[in-house]
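All protein chains but one are shown at their positions in the complex.
Here is chain A:
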Amino acid sequence: MTATPPTKTRTLTMVAAINDALALALERDPDVHIFGEDVGVMGGVFRATDGLQARFGQGRVFDTPLAEAGIVGMGIGMGLAGLKPVAEIQFAGFLYPALDQVLSHLGRYRHRTRSRYHLPMVIRAPYGGGVHTPEQHADSPEAILAHTPGVKVVIPSTPADAKGLLLAAIEDPDPVFFFEAIKLYRSVKEEVPDGYYTIPLGQARVVTEGDDVTVICYGGMVEVAQKAAEAARAHGIGVEVIDLRTLVPLDTDTILASVQKTGRVVIVTEAPRTGGFHSEISATIAEEAIEFLRAPIVRVTGFDAPYPPFTSIEDVYRPNPVRVAKAIRQVMAY
């Protein structure tokens, strides 16, 4: 956190912490502009922008026509012209029409103009499952973005992190994707520092310490991993849970230090299995620390199929504590 973290705190949900961060950003920097579908009068479908238009006006917080490519493309133009655009894509699974803008331009502007122009843009998108949404509302497309040069990818797992990381993302001179786990919006509450503070991008958080197994996760999977770790601890297994917080930049130092200590790795994501970011972490460990491994790395992931909107089997697709606990036993038993 920044030099002097505020001492006063308030108990907030993650969505309230995000709202707080957006209000602080709007207050602090007149260049910050928030836009997207339903973010104005309605305050966003999850109420993340609740009250911001009333407080900061329709010039700073505004609804756009319903078109994701237009939202991201217009944001790129605003960023080129010196504003700080903060766009909301209503669900990460609706980002796909805008991927041309993201892949062709958002990540390349600094590079294709040799830093003459840069894009200080933030794109917020609720992602992930666990709340029984209709089709296409529960996707986890973070690996697509992490594979796109020139964009950063941030995925918080707690209210205090969400606030500090979002303020850091808005301060960042380069484009940042900020994925917010829908499951966590209201299910967790914690003490969140009042006032302005940032958490630097690129620093993982060690959630619990342990000597036997490293469980690497982020976003909506952190609480799942924590539950599995508690269950394992009851059986005398020490589990170190690492919340990556940001995929780009990736904190490989924290990952490798933990792997050197435990020698056993489980990686948990709810994204499809093939080509996921979990594969990148796995390959990095294999390249940098294979001599420390005492068991093959195990990935606990979704499946190579679209996320199922069927309530009764959704929790089978989305990793649950039982599956993670099984993976922990598996690496212990090798």
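Following the convention adopted for this analysis, a contact is a pair of C-beta atoms (placed from the backbone, for glycine too) under 8 Å apart; a residue touches a chain by one contact, two chains touch by 3 or more; residues count from 1.
Going forward, contacts and distances are computed from a predicted model.
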Request  = Leaving aside the chains on screen, match the unshown one to its UniProt name from "Pyruvate dehydrogenase E1 component subunit alpha", "Threonine/serine exporter family protein", "Sigma-70 region 2" or "Sulfurtransferase complex subunit TusB".
outcome  = "Pyruvate dehydrogenase E1 component subunit alpha"
Query = Considering the whole complex, which of A:V39, A:A125, A:L250 or A:I267 touches the chain not shown?
reply = A:L250
Key: Residue, one of A:G93, A:G128, A:G202 or A:G220, that touches the chain absent here   = A:G202
Note = For chain A, residues touching the missing partner are 33, 59, 62, 64-65, 67, 69-70, 72-83, 85, 97, 100-101, 104-105, 110-118, 149-150, 152, 172-174, 202, 248-253
